[in-house]
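Note that this complex is displayed minus one protein chain, with the remaining chains in position.
Moving on, here comes chain A:
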Amino acid sequence: MLVPENTKCECGHHNSVGTVLCEYCGKPLHQDLQKSDEPLEMRYDGVARRSQKSNPSYIDRVWNFFSSVKIAIYLIVITFLTAMLGTIYPQESSFINNFDPSTYYRETYGTMGHLYYVLGLSHTYESWWFIGLLVMIGTSLVICSLDRVLPLYRALNKQQIRKHHQFLLRQKAVYKGTLNQDAAEWVSQYGDALKKKGYRIHREESGTALLAEKNRFSRWGPYINHIGLILFLLAIVARAIPGWQMDAYITIPDGDTVQIKDTNYYVKNEKFNVEFYADDELPEQLQGKARAKKYLTEAVMYKCVSDCGNPLKEPVLEEVKRHDIIVNSPLSHDGIKLFQFDFNLNPRLNAVNPVLEDKTTGEIYGPFYLPMKDAELHYELGPFTLDLYANYMEFALGSDGKPTTLSRDPNAPAFVFTVKGPGLHPDGEPYIYFPMQKDKVRFAQDTINRDLAERIEIRVDGMENVDFSEATTVLNVRVDRAVPYLWVGAVFSMLGLIMGSYWQHRRIWLRVDGAEVVLGAHTNKNWFGMRSDVAFGLKKTGIEVDPKSLDNGGKNA
């Protein structure tokens, strides 16, 4: 960074340290910059930024680091390069259940996968270094903006009309010529011509210097965009506040009511419906495949009003909302949203109403109500009594040969009763009962029950005595209280982007000394339009120039 020895310009204006172009007349302040005739760097109008101090302190150094656009670009580049790495293999967060990352990556993708896991790339976007990069980008956004916006605002607010020749002739668009008419009159004509193009005209009192300016507001676009991005990032940080974010999955079979974890709310799935496309609606290569057309959960949300969290009593529920959940249309209440996530069409057994037959007499007792969950412990059926000794939801024989259950879902339920009654041992005899026919065969119920199977039988007569859910719906529970703030950030960001991209700040300075006109023009984007505006004004005042000939070279866009 060039540090000038003297910040006082020859026009008498005192500039702050770091100023490149005099804030008053625009003359370059550095010796070597004065000698060159290259087009000027017009960034932030050459004003000193907050970070340009002669004796930076420790805090100033941090400030200076983050105030650099170069550092900001490096941060952006590093962020997108590392983000690429995270897409090589699926992220851990894309798996929902039954997933052990320490073995999954090695088993599925081999050594490379293991390396990916060990390096932490399997959770790239949650890693401290990736979040650190985002925080640094956020910091850079704040500091870069603050560092520039205030000095720029000051500079644009107090612009001098008559600029130094060096300033004018070293713009990227320049015109120099001689007049053969009255200077003040020509300047006024030129100003009138530019007014038609939407410029605001400032004329010096003498009438021989002019500043035409248009769309200054577009200069604030990038800063408004940055404010939007900062709000957006802050909203994301705010999601760490307890209770602001939840992401859970609940599985509800038809007819069941389930509590939403950590809340006072319950959801009931009254019925799940699925509709498939008929074959004649599908193109040839998709025919015969079950392509879902619509799936819908008839859901009811309840609020617990008393006896909540009391394990001894059933909670008292009050209906608060009823909604048919389909994709793109969640049930929404009090910031909680329930989304259709998945479904399962395997029927699930809820309860059976079996009977007990005394095979020696042919007498039938019952039926009795036997739910899969929370069954009664004692049943009396005529002369017989049943005591529930054990039950299994998904019956299996463990490696030690003892019965065990694989899960808590009634996929293969089994009940072990102690049966007492006529002709049986007074202490009772054990009887195992599989409500599902397939399990009864698979686990050989009659063989297990031995002699007892010849004397009594527990069985279900007819489908009317079976209560099952046809389908199970999987809902995704979401709470995200930061979302409204995200949208506010996004709106600011878009507003700033549009302001900065679709309008350009254009300025034309000109001065006439005697008969000599010197004109310089500057814009932050779209030189093509800038030159044609200058040429338009010149043409209206009788000077024909090819817009392209105004180009003074220089590549600083």
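By definition in this document, a residue touches a chain if its C-beta (ideal position, glycine included) is under 8 Å from a C-beta of that chain, and two chains touch if they have at least 3 such contacts; residues count from 1.
Here, contacts and distances are computed from a predicted model.
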According to its UniProt record, the missing chain among "Peptide/nickel transport system permease protein", "Aspartate carbamoyltransferase", "Cytochrome c biogenesis protein" or "Sarcosine oxidase subunit alpha" is "Cytochrome c biogenesis protein"
Identified contact with the non-displayed chain, of A:247, A:262 or A:363: A:247
For the chain not shown, which residue from A:258, A:453 or A:497 touches it across the whole complex? A:497
Which parts of chain A face the unshown chain closely enough to count as touching? 41, 43, 69-70, 72-73, 76-77, 79-80, 83-84, 86-88, 90-91, 93-94, 97-99, 108-110, 112, 125, 247, 277, 281-286, 291-295, 326-328, 330, 337, 339, 406, 476, 478, 480, 483, 486-487, 490, 493-494, 497-498, 501-502, 525-528, 548, 551, 555-557
